Every structure is written in C-alpha cells, then in structure tokens.
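The complex appears here without one of its protein chains, the remainder shown in place.
This part shows subunit A:
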Amino acid sequence: MSEQAARLAVRKTYKLFVGGAFPRSESGRSYAVTSSKGDFLANAARASRKDARDAVSAARKAFSGWSGATAYNRGQILYRIAEMLEGRRAQFVAEVVDADGVSAKKAGELVDAAVDRLVWYAGWSDKIGAVLGSANPVAGPYFNLSSPEPTGVVAVVAPPMGPLLGLVSVIAPVIVTGNTCVVAASERAPLPAITLAEVLATSDLPGGVVNILTGSSAEIAPWLAGHMDVNGIDLTGADPDLAVTCEELAAENLKRVLRPPAGRVDWLADPGIERMTAFLETKTVWHPIGV
C-alpha cells in the first residue's frame, strides 16, 4: 500500500491594499518575508514611489466621503472591523506567532487586545467632538463654537514591532476622527498588515480610507513625508535617522508630525487620546446674535 500523498497547502499571495483593491506593486518588485526564526513565509510586494502616489490619491479621494460621514457611522464601521478581526482570530494568532516568535497564548492576548482596541476607538467617534469642542464665552454678542475636524490625508509609519496590535493602535485613532491614511507597514513583519487589509475590505470601510503599502520603510516613508497632498505624518515606526529625514521633508507643506516615542511603547497600555488629537484641527465658527 502506497503512502497517501500529503496535501500541499495553497499559499496566499500578499499584495498591496490601495483604494479598496489589492494590486501588486506596479514596479513588479517583491521581497522575501521570513519568520522571527528566519524561515521563508512569503514574498511581499515592495511598493514603489508610484504605488505611494496612487495610495495618496486614493486616500484623498476617500477623504470627503469619510470625513463627511456621521460620527455614528464611522463608529459602527470601526466596530465592524473589530467583529471581522475577531472572526479571523486563529489566522491572526498564527501570523503573529510567525512574525514575533511569541507563544500562541501570548499571540492570542495580542490579537484580543487589537480587537478590544478597535472597539475602544469605535466608541470615540461620536465623543471626541464633545470632549475637545467648546462653546466659547466671547465678550460680545456672538455665537462662537469650536469643534475638532480631521486633518486630511495622514501617512502612518507603522511600528516594526507589534505587527497587529501596534498596527491597529496607529491606524484606528487616525481614521476614527475622519482622516484617511496611507500606511507603511512593518517592513520586517508585513503579512499581518495585509491580512488586516482583508479584514478592512470586508468591514464596510469605504475603499481608500486605509491604504497599506509593504516594502522598505526607508523608501516609502520619505515619499509620503515629502508628498504635498499629505497633511500629516505619524512617525511612530521610524528609526531616529529616518524620523529626522521625514520631519524635514514634512516641513515643506507644514504637515502635522507625530514624532516617534522617546522610549519603547507598551501597546497594551491605555493609549490616551494623543494619537487622535495629533491629527485633528480646531475649527471655530462665529456668528452674530441679534434680532
């Protein structure tokens, strides 16, 4: 009796996530992604400058609709992302184990924390305006109201560590308030980012609100930092030299810059609201009062 042939697994092709679609890099470039132990996992797309520009265009196109959606609607969609993520828990646990070399138990905790983080931010959508806005008592017969508004298109350099929890923790605060974003995924561990894109694509999130590029952060981040149609940049995942380069480039159109944290970030800690406020503008509207 011959041995039964082992079934060969069908592998996934990891591509970019731009405008709600999953294109390969227009450059045709890819790079090998390995596990924390050095085993080959997959070839990921290595995004080009043209891909970065396409992603910014997609994010800009999506901005008006997403920022104009009701806060309730945005909150519902973030909650839906959490639901979809929870549904794929096993897949993400396996990817986090591969990427970070942590135990399955630890990976499970990290995935759970990512789901919970999305739920936490989902609730902020229709509360941040009440917390940050104000009716201002000006010395005259005027109605005067300040409210937060999204900055626009935000580039996000995702942290190299924390391929899922870190990633979710930098994307959610940017989009919950109405910004759209282009994310440079962790260069070392990009696969959970693309799997997250599959979650985003099936969560009623309009195409273009989140765009994810994989490849060399040192290439992609400066392209985004110097792009004149990007309004803000989160440099959390940039190393010190890259962060300086990007901050200098960002000055050209006065992007709002969230500098990399001084120390190591504990992604399990209470995130606070600073990641939201970094990409919010305050708009103040005056109107006379009279008969």
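Simple rule for what comes next: a residue touches a chain if its C-beta (ideal position, glycine included) is under 8 Å from a C-beta of that chain, and two chains touch if they have at least 3 such contacts; residues count from 1.
Definition applied: contacts and distances are computed from a predicted model.
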item	value
Missing subunit (named according to UniProt) among the choices "Phenylacetate-CoA oxygenase subunit PaaC", "Aldehyde dehydrogenase family protein", "Na+/H+ antiporter subunit D" or "Amino acid ABC transporter ATP-binding protein"	"Aldehyde dehydrogenase family protein"
Which residue of A:Ser48, A:Ser125, A:Thr195 or A:Asn231 touches the chain not shown here	A:Asn231
Residue touching the undisplayed chain, where the options are A:Lys12, A:Lys50 or A:Lys283	A:Lys283
Those residues of subunit A which, in the complete complex, touch the missing chain	131-132, 134, 136-140, 142, 144, 146, 149, 151-152, 231, 240, 243-245, 247-248, 250-254, 256, 259, 262, 274, 277, 281-288
